[in-house]
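Incomplete set of chains, arranged as in the complex.
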Amino acid sequence: MAGSSYGTVFRITTWGESHGKALGVVIDGCPAGLELEESHIQRYLDRRRPGVSAISTPRRENDAVEILSGVFEGRTTGTPILLMIRNTSQISGDYSEIAACYRPGHADYTFDQKYGFRDYRGGGRSSGRETAGRVAAGAVACRILEQLGVNVCAYTRSIGPVEADMNRFDRAAILSTPTAMPDRTADEAAVRYLEEIKKATDSVGGCMECMIDGMPAGIGDPVFEKLDANLAKAAMSIGAVKAVEIGDGCLVSSRRGSENNDGFCVSDGRILKSSNHAGGILGGISDGDRIVIRAHVKPTPSIYLTQRTVNTDGQETDINIKGRHDPVIVPRAVVVLECMTALTVLDAMMINMSARMDSLIDFYRK
Amino acid sequence: MAGSSYGTVFRITTWGESHGKALGVVIDGCPAGLELEESHIQRYLDRRRPGVSAISTPRRENDAVEILSGVFEGRTTGTPILLMIRNTSQISGDYSEIAACYRPGHADYTFDQKYGFRDYRGGGRSSGRETAGRVAAGAVACRILEQLGVNVCAYTRSIGPVEADMNRFDRAAILSTPTAMPDRTADEAAVRYLEEIKKATDSVGGCMECMIDGMPAGIGDPVFEKLDANLAKAAMSIGAVKAVEIGDGCLVSSRRGSENNDGFCVSDGRILKSSNHAGGILGGISDGDRIVIRAHVKPTPSIYLTQRTVNTDGQETDINIKGRHDPVIVPRAVVVLECMTALTVLDAMMINMSARMDSLIDFYRK
Amino acid sequence: MAGSSYGTVFRITTWGESHGKALGVVIDGCPAGLELEESHIQRYLDRRRPGVSAISTPRRENDAVEILSGVFEGRTTGTPILLMIRNTSQISGDYSEIAACYRPGHADYTFDQKYGFRDYRGGGRSSGRETAGRVAAGAVACRILEQLGVNVCAYTRSIGPVEADMNRFDRAAILSTPTAMPDRTADEAAVRYLEEIKKATDSVGGCMECMIDGMPAGIGDPVFEKLDANLAKAAMSIGAVKAVEIGDGCLVSSRRGSENNDGFCVSDGRILKSSNHAGGILGGISDGDRIVIRAHVKPTPSIYLTQRTVNTDGQETDINIKGRHDPVIVPRAVVVLECMTALTVLDAMMINMSARMDSLIDFYRK
């Protein structure tokens, strides 16, 4: 309830601060019998590591994950899995300015208001570094989903004014371009744009998108635990996300019903929809079609321009943020969206197993 | 977990189908000592009642709420409050078509996939009528928030292409215009537009917005229980909502940091922000400023045009939806957004009470 | 969290006061497709109705249950089931004494301390009448368990000094004797004993026991959600229960390991235990053997002798309790224990469905 846990059946609790000794996650409710080793998780963590290109911070992070419990002889045991990442490259520098001032666009002020004080080193718990725990747990969720035939894939949809063209969609590009765009042409344009932004010592926002393929119909619960409601929460819980869309999203508010409804049809004996404006969810429950979710991310709030703010003594002052910061958050946040989506979908699928009497009877009386 | 409960401390469970005997909500965790009578709740329920104007369905609904428990001598006792609304005007008509076909844009197909069958009368549990329970509970939450100095106010921001001009914002108009717009000029234009839509036997989408004023700073929890994450879930759990924005929302993804950051300033000894792009939330925690949330609503899926669909035997067929349906969902959904927002904020405020040692010591040792 | 909800997947919320308009329960998470009608539930409610014998109160209660939602064409739909019982025979009498005084052994004082005031009519929410909602929900759980091959059966083990002899165990007697004992000889002795107690205008305690047969092995979760831990909570949540035992219970604390360990053996190819001191649970997880739970119930606190107490003005005073009260709680509480046990076991079985990867794969890829 204090906020660092997520999920109901597949339940995770992340812990750790940006510049503390270590950070990580504990997963309770992982099904027993999954083959799991550190390399499966490391692959996902590496995607949130700053790159070497011009567009990312020159920080060297080497987030090596350790499995401390819950895996025996290469398989999950059904008991809690503790994943830990030592903070090695967080050389605590000079935090006197963050400690004494409220950085615009950051959570310094609100943490002080809530808790009375805060761990100001690198943003403490409100740092983007907190997402390492989510990604570690999400990697496990993705691995399970894969075995259930469900594939989750997130990528950068746009950076500032540069948008990926979905007609040029290239899945391989997501993991190989510096922007995590699925369109190499747009990626190049975005990199050029980011160089300008960097020169202007400014930052920029962007949009990320996630698709879920292979989703069975019938997942999600009516009313408050709608699958789209939980996906929206999942995405909005990522720092800097300010808007979430499902399927055609904002566009629907200016559409007519005759344009927006997706008719049902039959193909090869399967019931399908002839279009997918809904983004794969009807009444909060998956309809078997591709699920599409988009999250709009604000510009990195740490910029190198002088800004006006207030210090902890309540006096107005100028602030000049130092340190190393990405000009755009999106490329490194894409894997976080993918992981939050996977955690949400897996949890809904596990919950769904007891929705029908015939399932219970099959399970216990077969 | 099965989806009909919401909230952690102030926890509600809604129940009932569109055409069953009754529907309602049970509230567990309402603080003791609140003066409460049925009229306080009725006022909110009346806002989701179809009006008499051209733009709404000619159904006569008379949702009279009854308090069956939890209130004694005019005050809440701290024990569960059961609120019930008898279904009186739901004359069960001819449902053979809904029963046998999957209406495009509705949850008929997904309910069948999840549960094996469904209560097809008027949409059963997936009907918009389910929100009556949310509104009844939300009315109680709003009443409590009022006493804590917090005001929640939702309204129609746009209907199809017609948008309210916020420079003409008129709070009184929200409750008196048929569209629930806070701008009488836009309201008139929207009514004209809806008449066209109705003539075309079509429907249209729209956007609703909610403001929270008087919010103390420090509410919400980091990481997964961010206040904006929960507000997004709350809004997205309302049927037909396909996108949610906080503050400047989608706009942030094409902005620069220097434009988007809200600097802090001091005014009359209080720390404020000099702008509010963030919509009153930083790092998932309220900053004391106005909170702004927007929800984009799809067009009413029930339209009078012939549509192509599939029946429960898996064969393609035409469907002609009968019955009485609003050409736009938004005006009656506005109070639902207001109520879901109030439930979310109140719960977060109740949870927040134990965030600090000094609060605990004050409470138990004073 | 405010206390009136129970269970995680099969989750119930009870509501209502002793002398309010109505009371009942809402069940969220009941699997879809269960045949259910009011008579299935009524049968259980009738077991907690006061009888006509000398040992029970002469109150006439006629708790007729109504299903208001969640059932369509005779089957559960998977959506919330609202069960309501109108309070018809609760003629509000003279409560001036309860209102002004704290009855010894009752919750009057503690409710006032917690909430600042209380609904004093017949004990309000702290009345044993609250258990009607639990029994209504438990009846549904029992019906599901039956279809899964699990049978739950509670009965009176002892009343004051009179104990049932388990060698004379007669299941039919439970439903037909006034004491709900499974031993007709002991029942007769207990009835005679209770007549003495009544003459002495006093009351007496007793012990109830519950057996679960047909339980599959592997149910329950390690550490905090042990099956026995949840059964203990379930039993102790019944008003007046002051001790709970699993299997041989208190006896184990004076035993040696060599006496207390249950060896494993093989019979007809199945792994069994050669004794069952453990009461069917090892490490918090069912072992496939009969589960046995016992609950010790205090004497009815409402007695007709003059007692010394304090009034709401903080002054010492005498109290003479009027009204109609059973001299022993146990015979009517037995069905409550049966129902709480059933709710606990069913929930654990539903949760258990996602414990293993092979179950998930079977479910989603078959």
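Residue numbering begins at 1 within each chain, and the chains themselves are lettered A, B and C in the order written.
We take it that a residue touches a chain if its C-beta (ideal position, glycine included) is under 8 Å from a C-beta of that chain, and two chains touch if they have at least 3 such contacts.
Here the structure is a predicted model, which is why all the values come from computation and not from measurement.
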Checklist entry - Of how many identical copies is the complete assembly built, when 3 are given in place? => result 4
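Just so it is clear, only the chains that are shown with their structure count from here on.
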Item to check | chain A and chain B: spacing of chain centres that average the CA atoms, whole Å | outcome: 26
Checklist entry - Just how far, in Å, is the C-alpha centre of chain C from the one of chain A? => result 45
Item to check | Whole-Å gap between the CA centroids of chain B and chain C | outcome: 38
Item to check | Overlap residues in chain B, where contacts from two or more other chains coincide | outcome: 1-5, 8, 14, 114-116, 125
Next on the checklist: Under the stated contact criterion, what part of chain B meets chain C in this complex?
Outcome noted: 1-5, 8-9, 11, 13-17, 20-24, 26, 28-30, 32-33, 66, 68-70, 72, 75, 77-82, 84, 114-119, 121, 124-125
Next on the checklist: Touching residues of chain A toward chain B in the complex: what are they?
Outcome noted: 1-6, 8, 14, 102, 104-107, 109-111, 113-116, 125-126, 130, 158, 160-161, 197, 200, 202-207, 217-226, 228-237, 239, 242-250, 252-266, 269, 271, 274, 277-279, 281-288, 296-303, 305, 307-310, 314-316, 351-352, 355-356, 358
Checklist entry - Residues of chain C touching chain A in their complex? => result 8-9, 29, 31-34, 76, 78-79, 144, 147-149, 216, 222, 349-351, 353-361, 363-365
